[in-house]
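Please see the structure below; I have some questions.
Then we have chain A:
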Amino acid sequence: MPWLSLAIAVPLLAAAACPLLPRRLAQAPRLLALAATAVSAAALAVTWARFDTGKGMQLVEHARWIPTLDVSWRVGVDGMSLALAALTVVLFVASILYGVGPRPLTRAAAGMLLLLEGATLAFFLAQDFVVFYVAFDVTLVAMYFLIALWGEEHRRYAALKFFLYTLIGSLPVLLGIIALYLTAEPHTFNMTRLAAEQPLAGSGLGASLVFLAFFIGFAIKTPIVPFHTWLPAAHVEAPTSGSVLLAGVLLKLGGYGLIRVNLQMLPDAFAKYALAVALLGLVSALYGALVALAQTDLKRLIAYTSVNHMGYVVIGVAAAAATGISQRGRELAIDGAVLQMVAHGLVTGTLFFIAGILKQRTGTRDLRQLSGLLRPMPVYGSLVALAFFASLGLPGLAQFPAELQIFLGTFDVWPAVAAVTVVGIVITAGLFLRALQRAFMGDVPDRLARLPDLARREAIAVAPLAVLFIVLGLYPRLVLDVIKSASWLVGG
Partner candidate 1 sequence: MAVLLWLTVGLPLLGALLVKAAPSRARPLTVAAAVASAVPPVVLLVAAADGRRATSGFRWLPTAGLDVGLRLDALSAAVSATVAGIGLVVLLYSVGYFADDDRRASALAGLLGFLAVMQGLVLADGYLALLVFWELVGAASARLIAYSRDDPQAAPGAVRAFLTTRSADVGFYVALLALFSATGSIAFGQGRPGGAVGALVGIGLVVAAMGKSAQAPLQTWLSGAMAGPTPVSALLHSATMVAAGVYLLVRSESLLAGWPLDVAGWVGAVTAVAAAGIALAQRDLKRVLAGSTASQLGLMFVGAAAGGPAVAVFHLVTHAAGKAGLFLAAGVFQHDRDSTDLDELRGAGRDDRRAFAGFALCALSIAAVPPLAAFWSKDHITAAAEPRTAWFVLVLLSAAGSAAYLLRPALILWDRGGAGRTLAAAGRRWMLAGVATLAAASVVAGVLGEPLVRLLQAPPLPTSALSIALSLVAPVVGALAVLLPLRPPRLLARAADRGLYAAALQRWVVVLPTLALSRWLRAADDHRLDRAVDAIPRPALALSLLLRGAEDRGLDRAVDAVAQGGVAAARGSDWVERRGIDAAVDGLAVAIGRSGSESRRLQSGRLYEYLRDAVLGATAIALIVALTALT
Partner candidate 2 sequence: MSDLATAIVFWPAAALMLGTALYVFITSSMARAGLLLLASLGVEGLVFLALASEFLGFLQLLMMSGEMVIMVFFMVMFMPDPGGLMGMDMTHDKRRSASVAIAIAVGLAVVAVLTDWPARVAGTDAPDVRAIGYEVMGRSMVSFLFAAMTILLAMVGGVLLAKHGGRFGIPAPAGEQRGQEND
Partner candidate 3 sequence: MVSLPVVLAAGAVMFGIGLYGALGQTNTIMVIMGVELMLGAAMLNVVGFLRYSHPHGTSGNFFVLVVMTLMAVEAAVGFALVVSVFRHRRTAEVDDLTDLKG
């Protein structure tokens, strides 16, 4: 049974089926989306069970697509793919449960969600560069429509900006892919082979240019300062589920790409620029945190913390690429980076749900206009506090082990970078506590005094995420043993 292909294909087919659903059955799109996602989840669960943690790329499914160009439908998993694919499914379940735009889920919205889901899964599982790129761009289109159709006030502008930036990012990636394809003999888009053969190993300027092309693309997606300016606009204007998926899943495309392509296929070039990349990541981490500190809009604040958290990922990846790093440090850094992506997906997903609920209840996300929300909404408030503490890296919650591993790995090669990076955790702590203090503590004005607490539907969507990030925080090896970068990261 081609489980992986099944996991990708079912959402896509369901997306195609969405327009055909009868208009009368109002619940049908939602149920279809849930069913399709459930099938995906089941297929991934089977894969998880069959997965051999000791081996690298495995369970590869392969079908010829365009033999002329050596393009194949080639999907497979290694630790990173599996972990991120699982994250994807989890977040999509939550998003579908939460809904997009008008309720119940419309056919168009369900279709877009499913399209996005299929494409994202395809991206994480792809072992062929054309599939990889196709998935990369399809996510762009689906997300564009999600934002532009169901977003908030300035959705058009934000959607355009998102589209523009991501396209600017994706096209250099295409050039890079072509360059890799052309340098491999015989020409191939097979990522496994490209990673094994490393056709550009040791070649100077060419490798650097290709590296730069990929890096720009993934840096925009990740995003790394200064390529991040699309992110706040897109996050703020997107509908709640859109923000969740954008931050939870789509940002991971960049980090995944950095590891999968830049690190695995161009290690020599990466080693040359590792310190520069790490410094960019450091700037991202600190800058994101600082800018987040000044935000009064909760969604913008969360958006900028994404810049901060993804900056850690970049630092970890860069550290793993550096020449001086020990094997232990390398594994720590990459394990940490991947775990950070998973954890950030769960935590930030929760945070965006929180912001969405807040906006829905109070009509504003401006922290200056809110106060004392813990009183009318104690459960919600506790959830907020939990998610905030998770995001600021409190031990026992998922991001702590991830960040710690990244720091440990980075310290191995650049102690100064690691030491400065650690300062970021103070700033994030500050910004989250400020927000907490401002909006959730203190006196509650009358207009906020009667807000309803967390509704069942919302709780069902959010609770699994919270449970997951707590569990991961207590026992990160649940995922780390699967990620196990040692088994697939070729020694550099």
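Selection rule: all candidates are chains of the complex that A comes from, given by their letters.
Assorted remarks:
By our rule, a residue touches a chain if its C-beta (ideal position, glycine included) is under 8 Å from a C-beta of that chain, and two chains touch if they have at least 3 such contacts; residues count from 1.
Only a predicted model underlies this, so the values are computations on that prediction, with no experimental measurement involved.
Here chain A appears alone, and the candidate among 1, 2 or 3 that touches it in the complex is 1.
Note for the complex: chain A touches candidate 1 at residues 164, 226, 229, 232, 287, 290-295, 328-329, 331-332, 335, 372, 374-375, 385, 389, 394-396, 400-401, 404-405, 407-408, 411-412, 415, 418-419, 422-423, 425-427, 429-430, 433-434, 436-437, 441-442, 475-477, 480-481, 484.
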